[in-house]
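A quick write-up on the structure given underneath.
The other protein chains are all here in position, but one chain of the complex has been omitted.
Letters A, B and C name the chains as they come in the text, with residue numbers starting at 1 for each one.
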Amino acid sequence: MDLLLNVTYQSLMTLLVAAGRLADHAPEFIPRITAYVEDARQRDIRITECITDAKGDRSLAPAKQSDPDAYVRVVGRRPDGVVIRGAKLHITAAAYGHDLLVMPTKSMKPGEEDYAVACAVPVGSPGVFVPAERVFLDGQYAHAAVFAHSLGLWERLGGVSFMVTQADELVGLASLIAEANGLSRVPHVREKIDEMMIHATLLRAGLEAALVHAHATPEGYYYPDDMFTNMAKYHGAANFSTMVRHLHDIAGGAVVTAPSMSDFDNPELRPLLEKYMGTGPDISGEYRSKLFHAIRDLTADALGGWHQVTNLQSGGGLFAQKLVTRKNYDIQRARTLALKAAGLSGA
Amino acid sequence: MDLLLNVTYQSLMTLLVAAGRLADHAPEFIPRITAYVEDARQRDIRITECITDAKGDRSLAPAKQSDPDAYVRVVGRRPDGVVIRGAKLHITAAAYGHDLLVMPTKSMKPGEEDYAVACAVPVGSPGVFVPAERVFLDGQYAHAAVFAHSLGLWERLGGVSFMVTQADELVGLASLIAEANGLSRVPHVREKIDEMMIHATLLRAGLEAALVHAHATPEGYYYPDDMFTNMAKYHGAANFSTMVRHLHDIAGGAVVTAPSMSDFDNPELRPLLEKYMGTGPDISGEYRSKLFHAIRDLTADALGGWHQVTNLQSGGGLFAQKLVTRKNYDIQRARTLALKAAGLSGA
Amino acid sequence: MDLLLNVTYQSLMTLLVAAGRLADHAPEFIPRITAYVEDARQRDIRITECITDAKGDRSLAPAKQSDPDAYVRVVGRRPDGVVIRGAKLHITAAAYGHDLLVMPTKSMKPGEEDYAVACAVPVGSPGVFVPAERVFLDGQYAHAAVFAHSLGLWERLGGVSFMVTQADELVGLASLIAEANGLSRVPHVREKIDEMMIHATLLRAGLEAALVHAHATPEGYYYPDDMFTNMAKYHGAANFSTMVRHLHDIAGGAVVTAPSMSDFDNPELRPLLEKYMGTGPDISGEYRSKLFHAIRDLTADALGGWHQVTNLQSGGGLFAQKLVTRKNYDIQRARTLALKAAGLSGA
Partner (left out) sequence: MDLLLNVTYQSLMTLLVAAGRLADHAPEFIPRITAYVEDARQRDIRITECITDAKGDRSLAPAKQSDPDAYVRVVGRRPDGVVIRGAKLHITAAAYGHDLLVMPTKSMKPGEEDYAVACAVPVGSPGVFVPAERVFLDGQYAHAAVFAHSLGLWERLGGVSFMVTQADELVGLASLIAEANGLSRVPHVREKIDEMMIHATLLRAGLEAALVHAHATPEGYYYPDDMFTNMAKYHGAANFSTMVRHLHDIAGGAVVTAPSMSDFDNPELRPLLEKYMGTGPDISGEYRSKLFHAIRDLTADALGGWHQVTNLQSGGGLFAQKLVTRKNYDIQRARTLALKAAGLSGA
């Protein structure tokens, strides 16, 4: 249930960081957010993040879709709340939480007021009617992106944190299987593991920089630095599949052909499996087969595919990371350096 | 059963090309090989390739293993054949063939005569006793690598052929899912597809070069060029995971979260799935979901993992490809060019 | 003067291939082109290719520039010819030819008729007035791209041809300097050279595919295949700098710190240079220093920089190669494969 704690924490931090940004133009939502967060902490509930809309045809804006519900929207307003319709996709741990935290997936424009809605919905709510005290944005299109931006940041930080540990784990698997195969001293194997170590350490440096350069909201809530978080997320996502390739290259075809562990329970098969899957007095067939299965499960099976896709897509694909980088990099400083190098400092 | 035809063809071609290389030093096996091939053709049997040994501790030679059976070996010789013991791994279509074509997985040295054995064994043979007319090498360690070399070449050619079509298929999937998502005109999406096209075309050029530069045995059997086959295999294997990354980046998280196709059979769910998985009048929810499932099955699930590993490992991992390249590249010509460039032509 | 022969050949082939494409809508230029080519062959003149305009602000069309001469254009029309104004950049061997072959650098649109001009101008022509028989396009904006397209193809073929030899030359230099440094048997050095060999061979396969798949004009002039030419050009340009990195990594810092060859002429210095730059009885200091200088000159000095830039830019940068790929790849076949894989063949 680590995941569920993680998305709950991210949900609350998203709300608190977003609240800080609503102060100037939509301050009426701040007390609601504060009260909701306080209540959630009191009741110790679990909250999941509902961000990605169905989206329909992505070349069209929300209000231009052939089905107006392609993005979650307000379809009715009452004195004491709103009625919403739509679908959210890819919700981590959706089935396990108490509340669904619904937020716009992107910035909105004039005419898209109905799509600028953020609110908390208990799982299983019929309707869906949301009482006012659980509505955190309703129509303020200019602020629609505040939530997605804040959530995206926490999503990406979560993604980077995960990938840092995963990268070390892949190094460990590579080291163990190389040893079990008798390949620990083969130069090309060692170099591949070196590259995996460098990758893991570089990612860790990125994560640490995101935290070392953290910023605080006026209320004193800390959030990681956008620029460092994004570039680390980008680097981890872009290179994950190459690290997996190194691991597969070292491990060999038995990653997908190793006998099932239950075959070891068969008294007729077990001696043969030990004989032919073991590689010497120190490496039993069962031990080595478990390594192959772990590598398969983590990198070359349904879960492996899930990692490949989610490492890329959590917090947006590679291009989304570039966009955030573009917005946060101090380009003016870089241009000043370049002008100086070109003898154009006074320009 | 394409695979089974393929490995049968590769088995027979391996024997025929190997036969050509045994002429000088082990000619006694040539008539056996010729007769076996002729008989196999007459009976139209299916043959699978048994090459990879259990190998034990790979830092030790076959005869130095703690278990002498880590590599398949002759444990008894009779006037009319040999008795062998050991295991072969990763045998494509093993359960479907009539004969297992057993060959040494690597070159052998003096003292490893018992490991220099090649023969054809009917599936289910007890024992295992192999009659002489089915033994194609027995003790001639200097020729042990002939079979592995020849088989490796056909394996790699098979791998390249497969990857050429697969690369085009990935381009097609990327193009279809980009269109279904409404992303066909987004520059970064187009550039990723461009890179996939370039990869597919480069691989195709490599395959064609392997065939255009084919060589013939004295008997007139053609086999592809080692150098071009290997570099194409290397390039395809090294870059497959990046092409998959492009596809996942374009397709999005629904690759792993799309609803099951059987959900479409549920009359209550179907309208909702059509509403939220469809993206406009031309792209139905069912059609788009099928695309996501195809992408998942081919690249992000058990079969996807199998492709990742086998694209790398068929015919040897990336380093094996380098070794063959090293042996076949015309380094003397390159050095002459370099000496000329350095003004050292007369050196 | 190989370069001059090359650009002359490319100029004439560009005209002949373009002529074939003017048949339907601008046939009046065909006899002029034919006559010009025949005359050029008779007189055995040298012709250079003038394609890249000054271009001004590239976010604006030719007719929208603040200076209307940013692209070469017709500023006057007379019964017997045209007057043109503008500048062409990056003209290989410009100073050595007899005629400048001026062509539009890109497609033109309605309203840009004055920019749709192709003609041959003798070097040193004052004015510049071009007699009608040397004008090969004048105002037919729809055909402006025909010349650039044709020239681009020959440029890229030339680029690929050059890079194929260059790639082998870099392999040779790496092999020689590794040997001279005593590093020939170091695994990571060998693997780097392996990768350079694979690169060189893959490029060669691309070049051969471009020629094997050549097409013919109605008149029987052959030109290389667009798709294969482009993907090979892309691959060579994209990876050149990595191959140079391998070479520098193997060679070491002496690439830029080796003593000057003229120091070897100094009788006091020479024994010291031989003592400390030589690496054993077979590798003299002078020989090894010449290798370092060759590496520096070809990859880490003014000429090296020129190669880096021109390998990328000849026939357009990396993105231009992608655009041509996009236009020529058989996307329909790829989509059909993908639909079949998704069980949507009948769609």
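As a working rule, a residue touches a chain if its C-beta (ideal position, glycine included) is under 8 Å from a C-beta of that chain, and two chains touch if they have at least 3 such contacts.
Just so you know, these numbers come straight off a predicted model, no measurement behind them.
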Given C:Ser107, C:Ser161, C:Thr217 or C:Gln308, the residue that touches the chain left out of view is C:Gln308
The listed residue (C:Ala254, C:Leu291, C:Val324 or C:Ala341) that touches the chain absent from the view is C:Ala254
Full-complex contact with the absent chain, from A:Arg21, A:Arg85, A:Lys106 or A:Arg190: A:Arg190
Would you mind spotting which of C:Asp67, C:Asp80 or C:Glu219 touches the chain that isn't drawn? C:Asp67
Where does subunit B touch the missing chain, residue by residue? 187-188, 191
On subunit A, residues whose C-beta touches the chain left out of the figure: 165, 168-173, 175-176, 190-191, 193-195, 197-198, 200-202, 204-206, 208-209, 212, 227-228, 230-232, 234-235, 287, 290-291, 293-294, 298, 319, 321-323, 325-326, 329, 331, 333-339, 341-344, 347
Residues in subunit C touching the chain absent from view: 52, 54-60, 65-67, 69-70, 87, 89-90, 181-186, 188, 238, 241-242, 244-245, 248-249, 252-257, 272, 275-281, 283, 296, 299-302, 304-306, 308-310, 312-313, 317-319, 322
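The criterion applied here is as follows: only the chains that are shown with their structure count from here on.
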Chain with minimal offset from the mean of all protein Cα atoms: B
Cα centroid separation between subunit B and subunit C, in whole Å? 37
Residues of subunit A touching 2+ other chains? 188
